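For this depiction, one protein chain was excluded, whereas all remaining protein chains were kept in their positions.
Going in written order, the chains are labelled A, B and C, and every chain counts its residues from 1.
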Amino acid sequence: MPNQHKIFNDPVHGFISVRFKIIFDIIEHPWFQRLRRIKQLGLTEYVYPGALHTRFHHALGAMHLMQMAIYTLRDKGQVISEEEEVGVLIAILLHDIGHGPYSHTLEHCLIKGVSHEEISRIIISKLNKEFGLQLSLAIQIFENKYHKKFLHQLVSSQLDTDRLDYLTRDSFFTGVSEGVVGYDRILKMMDVVDDELVIEAKGIYSIEKFIIARRLMYWQVYLHKTVLCVEQMMIKAISRARQLIKRGVELPATSDLNYFLKNNISLDSFKTDDEALHHFTMLDDIDVFSALKMWRYADDLILSELCTAIVDRKLFKIEITDTPPSNDRINTLQKAMARKKDISIEDAGYLVFTESTGNHAYNPNAGRIGILNKNGKVVDIAEASDQLNIMVLSKPVIKYYLCYPKNMELPSE
Amino acid sequence: MPNQHKIFNDPVHGFISVRFKIIFDIIEHPWFQRLRRIKQLGLTEYVYPGALHTRFHHALGAMHLMQMAIYTLRDKGQVISEEEEVGVLIAILLHDIGHGPYSHTLEHCLIKGVSHEEISRIIISKLNKEFGLQLSLAIQIFENKYHKKFLHQLVSSQLDTDRLDYLTRDSFFTGVSEGVVGYDRILKMMDVVDDELVIEAKGIYSIEKFIIARRLMYWQVYLHKTVLCVEQMMIKAISRARQLIKRGVELPATSDLNYFLKNNISLDSFKTDDEALHHFTMLDDIDVFSALKMWRYADDLILSELCTAIVDRKLFKIEITDTPPSNDRINTLQKAMARKKDISIEDAGYLVFTESTGNHAYNPNAGRIGILNKNGKVVDIAEASDQLNIMVLSKPVIKYYLCYPKNMELPSE
Amino acid sequence: MPNQHKIFNDPVHGFISVRFKIIFDIIEHPWFQRLRRIKQLGLTEYVYPGALHTRFHHALGAMHLMQMAIYTLRDKGQVISEEEEVGVLIAILLHDIGHGPYSHTLEHCLIKGVSHEEISRIIISKLNKEFGLQLSLAIQIFENKYHKKFLHQLVSSQLDTDRLDYLTRDSFFTGVSEGVVGYDRILKMMDVVDDELVIEAKGIYSIEKFIIARRLMYWQVYLHKTVLCVEQMMIKAISRARQLIKRGVELPATSDLNYFLKNNISLDSFKTDDEALHHFTMLDDIDVFSALKMWRYADDLILSELCTAIVDRKLFKIEITDTPPSNDRINTLQKAMARKKDISIEDAGYLVFTESTGNHAYNPNAGRIGILNKNGKVVDIAEASDQLNIMVLSKPVIKYYLCYPKNMELPSE
Partner (left out) sequence: MPNQHKIFNDPVHGFISVRFKIIFDIIEHPWFQRLRRIKQLGLTEYVYPGALHTRFHHALGAMHLMQMAIYTLRDKGQVISEEEEVGVLIAILLHDIGHGPYSHTLEHCLIKGVSHEEISRIIISKLNKEFGLQLSLAIQIFENKYHKKFLHQLVSSQLDTDRLDYLTRDSFFTGVSEGVVGYDRILKMMDVVDDELVIEAKGIYSIEKFIIARRLMYWQVYLHKTVLCVEQMMIKAISRARQLIKRGVELPATSDLNYFLKNNISLDSFKTDDEALHHFTMLDDIDVFSALKMWRYADDLILSELCTAIVDRKLFKIEITDTPPSNDRINTLQKAMARKKDISIEDAGYLVFTESTGNHAYNPNAGRIGILNKNGKVVDIAEASDQLNIMVLSKPVIKYYLCYPKNMELPSE
């Protein structure tokens, strides 16, 4: 039975009500509380100082939008039982539970080859046992195994409540007002046709706007060059620490972080032994950043330089290009660095490095956004939009970047 | 000497300060006060009930953004004298002074062949005399005759403070949050290169967003089909009234409106005789709408039906198509109407009618939006934007529509 | 059965859904549409140019808050049937239907001795017949004759959805951000104890804030001295027109306004004869302001001077004091005016006049605001608030003012 258990203040959506006891209990669980200590946008705060919001707040926000979507769909005559309501609310609430410290930034660095989705699955399954199988329907929806497919689409698709919340929230806390999405209008325009989540035709401009806003947020926020740079610096610092530890160097760190630095944890480790999961559920941004702070005092020059630069925000120079930087240029820079610091070329790679990044504004292969015309037919937004060139937006864009300390005297190209 | 004379509260921009006495005096002038009675968006309130804001408020808002633009440009080292500052502030303040009742809707209906820009020119010129030639520099800027061309561009170009204010303001008062423009960011990114107003490269996403937001506002607000419909109904009512008056029928109306209904006023009338201007400066939305209200009681069935339908908001049906409706269909409908009401086919054209409308999201022929790259070169946004297909957006879109009373039994197509 | 019939865009609350057919039908009725032409704050736009919002929008907004209140109360276990839901929604929707042009300003000027509540009652009763008695429950609630008293309190009490909407809305459109009320928090804190609408104890600061915000809005907006001044000028103009008409002078006006200028309409007129009601339901701000515009050309100097001053916003000087201005001073001023204009002393009273105004921030006699303590007991906010001196706020404040034309040479006091 629905009942108002708790209200959260949210500067983005106003009040967020928790209406079911099981949901309140999940929120109170230490594993969910851990999300309070994982920033939604990792190091983005280095450019946008307001962007300190957490996965905890995002999960609540996405759940709130899910509740609004359910109300709208019911008002339009779609039948959604209370059991399904609770299921889909839990599914969205826990969709990010498997994220580790600094989310995507360290996703394949701390635990190689294990995605956060896989860890989410393991955690949700454990929670299900703990809560007497009350999460079973949520798991079915999350895994897209429930017969009503549109419930999964509300959790995960090109226009899910996850995206609607994070774009709105990230835009709000960064102060990039242009990323604002008309999430309320989009929610009101949602309907279900043949078990597919669709948008009424009169919402088409809102969808175009949503796609453009997402693209803007990518280039202006998520892939901001200064953010890319400091993220790579953190990855290099962690990698260097692992390498030193492998060589037998003792480095201070919390025991939970140490576990992941010292061992090669695989998906199997998570499945077969509770230790990996235990340490993971204790781990958050604070473990990582406190380690960086302590490593400023490390004997290893490379590690201490990287960590000091991150903590004091003396960031490296970053050059962004449409094509990969030439090997020649990288080699020249690394050699110069090796000479300057009296280190090996290989070690110079921790201070002079290159990476690439990219994104789709709209990915037609990841399931379409269906537009419901007045005649009852559903067409892809790419087809329905009379003018915006969705096909062009669908083309992935890749950018390359090269980073190195600002103050070094380097041979210019 | 700048001095704070007056502060206006603006829900959109906060406080708007009037810093120069001459500007305060212009605002106090009855001709400027008249703009309080001309809604910025005419009949759009029929769809968006909050859209009651006026040209008065818009003019103040655009002036406020102009002031911000001046501060930014000066901070970047551009020299703008106080005389030029006052000039460009007055130019934007008065850019819409020549608008008549219901702005664009009745622009070529009440006074045929005379645009609001031409009337603006006449009014500004009169004011200049009244204010002892203190508006001369403003006029030069307005007419693009001043040697610093970028000042004119701030008043009138594809990215002027006029557009920045009206998009923001219209979005605010309609509640269409998706039309929100990052005007503060755009203003901060403004610079001047070779006397051309340009935007720094890092503002490129804001410009893309601005173009998309403008397009969205066009289709979702300015050209909303219900708005188009009621606008045409008003035009038909005015036309019918003029026709009846020509036939000698007496219709109640304020004397100022009567002047324009009874006479064929041309641009020459305005230039040669003060009467036209006098009546024009007394005229506003209230004259027109009070006439519609009175004409509900008119003996002429067509006029009373149109006016009752407008006032009571019993709007006609509107069909929107990408191609013009066939003459056959129009004829059939008009014939049916003529039969039903026992009126001539010609008169039936007041109740069954067709029109077209269109817009460019970005018009490359109307002067480019220049993007200033880091290398100091300026390129067109159409070229600078790596992905958004500006060329597609530049293509004008034309829509056709057909209107007729909802309750009539009509032969279906 | 609830069903989504229509969505209104509201810059204040976002989307407002109309979920019941009968409500949609009422909104479509010409008598309700008339509220589109009655500004919520009358002449306040003379000081706050954004304050053009209408009683139409306010009624929709208050209905929206009522819907939210219902959801909250149901979530807390209060039983509210769908019939009661529709009833209370209609009651709040129509609570202002009896307002005439310029609402409170002309309330006792156009139709002497008849309050807008009485006219509301008559109109709602007529609508009830027209809609096949579907409004009967709404009427019971409106009249506080329904057995569940808290439903009436939601419509009309010291903390009803009417106040929550108008304070929020007026604050929004004037741009006086300090008037912002935490309406969402207050709504969430609502509960019902012994059929009394109460606020949970933890909402006490929001209530204090609500009372202070209301007080601030009174002095800064509703009773702003410039607004008081222009309101009185309008009242004087209408009175003068009535006087002239009584003397046999012909003045232009719409026929609906003329009806009220020429006749002394009483509550009985409304009850016994349909003509009064017919004309009233045709009347709005436009009739009044178009009359003012036409009367600028009147032969009577007093009327034309008043009307020109209003239309051109050349407002009178206003002196505000805590005690009434002395009769001596008033007489001296009126005599000077009579001499200057060569008019009688009595007529001078249209140009030199005095009035008083006042308000309670919190009126303990108008029903308390009950605070629900954790122990389940309900106490008056005046008692529950540990520090804010509600008793002081409850004391009515009266201010006196004296108005006269700015440009006149007057003997100083």
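The working rule: a contact is a pair of C-beta atoms (placed from the backbone, for glycine too) under 8 Å apart; a residue touches a chain by one contact, two chains touch by 3 or more.
These numbers were taken from a predicted model, which means no experiment stands behind them.
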item: Among A:His57, A:Arg185 or A:Lys209, the residue in touch with the chain that has been omitted; value: A:His57
item: Touch criterion as defined above, residue of C:Glu107, C:Glu208 or C:Asp300 at the omitted chain; value: C:Glu208
item: Among C:Val180, C:Leu267 or C:Val378, the residue in touch with the chain that has been omitted; value: C:Val180
item: Chain B, residues in touch with the chain not shown (by the definition above); value: 2-4, 7, 14-15, 17, 19, 72, 75-77, 184-185, 188
item: Chain not shown, touching residues in chain A; value: 8-12, 14, 28, 30, 33, 36-37, 45, 48-50, 52-54, 56-57, 60, 172-176, 252, 254-256, 282, 286-287, 289-290, 293-294, 297, 311-313
item: Touching residues on chain C - with respect to the absent chain; value: 176-178, 180-182, 184-185, 205-206, 208-209, 212-213, 215-216, 219-220, 361, 386-389, 392-393, 395, 397
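Simple rule for what comes next: only the chains that are shown with their structure count from here on.
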item: Centroid-based (C-alpha) most distant chain relative to chain A; value: C
item: Centroid distance [mean C-alpha coordinates] between chain C and chain B, Å; value: 32
item: Interchain centroid distance [CA atoms averaged], chain A/chain B, Å; value: 44
item: Where chain C touches two or more other chains, by residue; value: 14
